[in-house]
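Mind looking over this structure? Questions follow.
With one protein chain withheld, the remaining protein chains of the complex are depicted in position.
Lettered A, B and C in written order, each chain numbered from 1.
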Amino acid sequence: LYGEVIFDLSKPGRRGYYMSPAGCEDAISSIPSGLMRQRPLRLPEVDEPAVVRHYTNMSTNNFGVDTGFYPLGSCTMKYNPKINEEMASLAEFAGLHPFQPIFSVQGALKAYHELQGLLSEIGGMSEFTLNPYAGAHGELTGLMVIRAYHDSRNDKARVKVIVPDSAHGTNPASAAVAGLQVVQVKSLPDGTVDVEALRPLLDETVAAVMMTNPNTVGIFEHNIPVIAEMVHACGALLYYDGANLNPMLGVARPGDMGFDVMHINLHKTFSTPHGGGGPGSGPVGVRAGLEEFLPNPRIKVVEHEGQKLYYLTDEESSLGRISSWLGNFAVELRALAYILSLGKEGLKMAGPLATLNANYIKESLRDLYLLPIDRVCKHEFVFDGLVDKSTGITTLNIAKRLLDHGFHAPTIYFPLLFHESLMIEPTETESIETLDSFIEVMRDIAREARETPDVVKDAPHLTPVRKPDDTAAALNPVVTYFQLQQA
Amino acid sequence: LYGEVIFDLSKPGRRGYYMSPAGCEDAISSIPSGLMRQRPLRLPEVDEPAVVRHYTNMSTNNFGVDTGFYPLGSCTMKYNPKINEEMASLAEFAGLHPFQPIFSVQGALKAYHELQGLLSEIGGMSEFTLNPYAGAHGELTGLMVIRAYHDSRNDKARVKVIVPDSAHGTNPASAAVAGLQVVQVKSLPDGTVDVEALRPLLDETVAAVMMTNPNTVGIFEHNIPVIAEMVHACGALLYYDGANLNPMLGVARPGDMGFDVMHINLHKTFSTPHGGGGPGSGPVGVRAGLEEFLPNPRIKVVEHEGQKLYYLTDEESSLGRISSWLGNFAVELRALAYILSLGKEGLKMAGPLATLNANYIKESLRDLYLLPIDRVCKHEFVFDGLVDKSTGITTLNIAKRLLDHGFHAPTIYFPLLFHESLMIEPTETESIETLDSFIEVMRDIAREARETPDVVKDAPHLTPVRKPDDTAAALNPVVTYFQLQQA
Amino acid sequence: MIHRYFPHTPEDIAKMLGRCGIENLDDLYADVPESLMLRRDYDVPSQMSEDEVRRYFKELAESNLQSTCFAGYGFYDHYAPAVINHIISRSEFLTAYTPYQPEISQGTLQYIFEYQTMMTELTGLDVSNASMYDGTTAVAEAVMMAVANARKRNRVLVSSTLNYLYVDVINTYARYHGIVVDMIPEKDGVTDLDAMEQMLASGDVAGVVLPSPNCYGILEDYTGVADKVHAAKSLLIITAPASALGVIKSPGEWGADIAAGEAQSLGMPLNFGGPNLGYMCCVKSLIRKLPGRIVGATTDADGKRTFVLTLQAREQHIRREKATSNICSNQGLMALYAAVYLSLMGPEGLREVNEISCARTHYMVRKLEETGLFEPMFPERPYLCEVAMRYNGTVDLDILLQTLCVDYGVLAGVQTDDDCVVLCATEKRTVEEIDALAEAFVSAHNDLKDINSQN
Partner (left out) sequence: MIHRYFPHTPEDIAKMLGRCGIENLDDLYADVPESLMLRRDYDVPSQMSEDEVRRYFKELAESNLQSTCFAGYGFYDHYAPAVINHIISRSEFLTAYTPYQPEISQGTLQYIFEYQTMMTELTGLDVSNASMYDGTTAVAEAVMMAVANARKRNRVLVSSTLNYLYVDVINTYARYHGIVVDMIPEKDGVTDLDAMEQMLASGDVAGVVLPSPNCYGILEDYTGVADKVHAAKSLLIITAPASALGVIKSPGEWGADIAAGEAQSLGMPLNFGGPNLGYMCCVKSLIRKLPGRIVGATTDADGKRTFVLTLQAREQHIRREKATSNICSNQGLMALYAAVYLSLMGPEGLREVNEISCARTHYMVRKLEETGLFEPMFPERPYLCEVAMRYNGTVDLDILLQTLCVDYGVLAGVQTDDDCVVLCATEKRTVEEIDALAEAFVSAHNDLKDINSQN
């Protein structure tokens, strides 16, 4: 049944719902017709059994963490515990309206406040906001915090953001959206930021330096204390992109490294499901002294007759509002459940085990895959394609061939530092058996590249669809069913 | 990852749970060791992520109603509404212990009582028990009701049960378990019971006559009023096997046909999921006068200060207890939700639409498949293989070839009346498009039978496994993992 | 459009009627005598919207009292990891039929195979069926199996220490199946094994049914029993809650031929008594007498490991009236439940469940003793996580227990006599909850005494 679109199943008169009558006088017909829809609304008309079968079968054309291994660099695709789903969908949370009086939502506010506190401890920060909806949204919010801080000091000349050349694409994009100019600083051959290249860039026009640590090649920026000192000396703030926080869990805290502002991707480090693209959550933390610039609304707590009372405030000095309410609340609940389930014992081991898994793969494949940076990595590392460059097999070929073996592809052609980047991040929830079978397949592919290169070049062979024509899609975009019908 | 058994994933030291410490003194070590397990317990040791992936992937090797069409005769595989699942798992039901005081379980008792009442109205009976766990269990219970009735009249000579030769295998088996002798009565060429053959069998040794109506070839037993009169005249009771109740929904009631005792398969007619074999539910209804023989416990209701109070009773005249408590309560809740969702409007149409679907398939295929009984059928009908007997293609071949096209097989080689029985029941929740595609595949198979018979004989080709060796399995049964390891 | 569950549009119906050569839906029932036609709607409410169904059930649900459960007696409140519900809700499992078509049912077949393996491990026996309805019917089927195996003997002995629900169901099946059930007397809370030996001497006993833990929670000692039962050419059937089998001596270790009982204790919800999960295992030599479905391993055309329903010749749809069991389904989804539960818990987890439950139950006994209202009924007998307490209070026990339920939200065990209550504290009952139980007893007892003295 693959390939049917829900509109294909539509037939006038079918329906998948029943509503009991209003039980009171009709009103809609009294609205002036000029305000009402004239064009017919072409939504599918389908019975409930057909809807269920359609989406159930469609789901089986999808790969997820519960299906198999995602060695997807910079994405931290770890196991999403089922208990978290249950906790997040408790009716007493799901049914809460944002405008309920605060005394009627104390449990929800407490959950938010608890998670804030846990993240602050883990990040080594003073306070977190959970309002940003995703990682990129967190970056934007963090940069706005930084701008609001400089603005508050009337330090208006700071219009630049410095980012390493290995940075995630969202870093420069977020800077641009926040109205800042992007300046790139280059990396050393070992993948870390070139301190000497950075030094001359730091002046009174710099608002912030954005870094990840470990960086996108999985290397810990060991010069970070020096960098922090330099950045602070010039009056700028140091921003921590939390996309790579996972290997540092239990080991070291961004706040202790000298970062002033950071975001965390709850859908990476704290195991909330990716949902095929969202909803995510990108809490932003700040060091002491920057709290007042966090977005509105903020949650505060007072003790009242021995009881804690949580309430919401809007602050004048805040950067403003960046979301309709308190972010993706149900996602936050999942992260809270995860942190409590791990506890300090589990959190302490998550980073080291993720790092161990990455190094294990790296060491098991370095004879066949080119390792441009040969050091102990953290949660992830980058191969620059095969060692044997004579085969003509590209990173894309390798990625697609992996699909045939029930693995998701690694992140490819990122970071931009290398031509054939193949970026692998296993996370701590994968077993040695899974890693071994991945390693075996990767070694097989290297062998195939030599012996039967066409098998690799023509991959994938066993997936529901093969080699979609991206060019045609982009050249003449067909983005709705009715367009497709006309095509 | 297909084919791994959970034990294959086990490794000492892994675990998928965490329990907090007892917080009080150890006690188990004070139990005499002679009472404790000596043999090591070889259960799998697996982490939570691996368990989730294992069973998730395993599920995709399974076919279900949500996956596709089940034209499975006598099994009534209709859509299982999702709302029913939610209602049945409400914590305030799921958490109830059977021994709670009755005033603390009034909602649960009311649910049971409501469903009893609804089934009584639908069956045309006086009272139902929901205690039996499945259809076969219902049959057994119903026959025990009948024996208890005869016993109460000291009518001890009644040791026989008459069943048609087309009856479900459970009918004679249930009779045997209830300590009764089975006498078979033959069918007429049109598939209905031969009244003249039945007449001489009816005497003072007969406890009951068991029938389905419509019968297993999908034909309504139009002589049922005469049969009922004959059965009652000889002092026996008439039992209705509810496996085929679906087409009669909204149309005619077993009670009105003269049946004294009946069971209903909630997992057929009332849409509770089959769950790969259970849990089912087989409520038993009786006409007025037989209520006292129903199994214990029974639910009764009194009015108390304008409020209804539900309570449980054990009756002396009851056949006794046949289940630990009130049957598969959570299954009963699903059926209740289903009946309320359909309401009288939906119930009225379920039978006719199921019947229409069956006749539509029958009429669309009768030129290619042999229709031994050429009449308007009810919810199901039987083909006796292909019309063209020259191809050598059997009913089994056809069934297996259907699997290649994403359909479940029909019921095959039952009823025993025909050599190549292929019994098709579509249910009312299948659309004309689904039926048309099934018809098309069936016609294709008939064509293949002539043109490329080997394709049909070697089917299935596209399923996760092909042609398992049943003989080897039965000859040397390997029924546990550790046996398999040794094999 | 008729209903959201029915895809039939008026045009569809017209087209289909046309194919069938009839005019209207009524014509499909032309063969039904008019006198039998229900020419009215059922006396059933009008169709409800989902929202109305939800409200209806919510109201029903909220008419029940939730209580902290210290009751067992065959139904145990153990913890269930969230993973299980997630897995059993997958519709490939939930909405599947019995796995008659192995090519598209490997999911169901494999989990049953895993379940069978786990149950044989727990019971210490060789083979398991694919599960039964519940514990009571499983034991009743075991009794019928023993009688069928013995051919000419139709008497079974059942210990008086067996939970009465089980005894009742055995008696019902036996009554109609022509089996004589004799109760072995109880002595100091355990089966009187001397009496059993004398009863066996009659020579017509097909099977003996013994529980451990028994209805008082006592772990009985069956040393030497199997030899005696087997010497009498009878089969030994032992029943125990599956969870306890993680730590106690298994039926196989006692020398039983058949183990049958209830597996609800493997983390399944109480569900007001159902669905539960009956299990049944036996020694290899009895495999062809074992009722219910059995899954076996084999290979497919490509040599791949494959699972199938096997030994179907035993089953009712083949044997028909020669069958000694009419069971033709299992508790499929609950077998999956058990398999997932046991996969997550493993041997260590099951041990911890029992260890903690045992520690908490013993702690509870101590706290209840301290109230002065209770003492253990059989202080010398070992128990795991269920115990019979004798009540020494002055207020009626049933009134006291009802008060605890209503006013304190505590289900304080199962009353089995005027002065006896059987309580159970699983690993879900915290120390705080046990303390609260004891306090509730004291406080409710005082209140009720005052009321009594005022009247």
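Quick note on the criterion: a contact is a pair of C-beta atoms (placed from the backbone, for glycine too) under 8 Å apart; a residue touches a chain by one contact, two chains touch by 3 or more.
Keep in mind it's a predicted model, so treat the numbers as computed, not measured.
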item	value
Shown chains touched by the chain that is not drawn here	A, B, C
In chain B, positions touching the absent partner	11-20, 47-50, 52, 56, 81-83, 85-86
Where the unshown chain meets chain C, residue by residue	4, 49-51, 79, 81-82, 86, 89-91, 344, 427-428
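To be clear about the criterion, only the chains that are shown with their structure count from here on.
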item	value
Where chain A touches two or more other chains at once, by residue number	47-50, 52, 56, 81-82
In chain C, residues with contacts to at least two other chains	3, 5-7, 12, 47-48, 50, 52, 81, 83, 85-86, 91
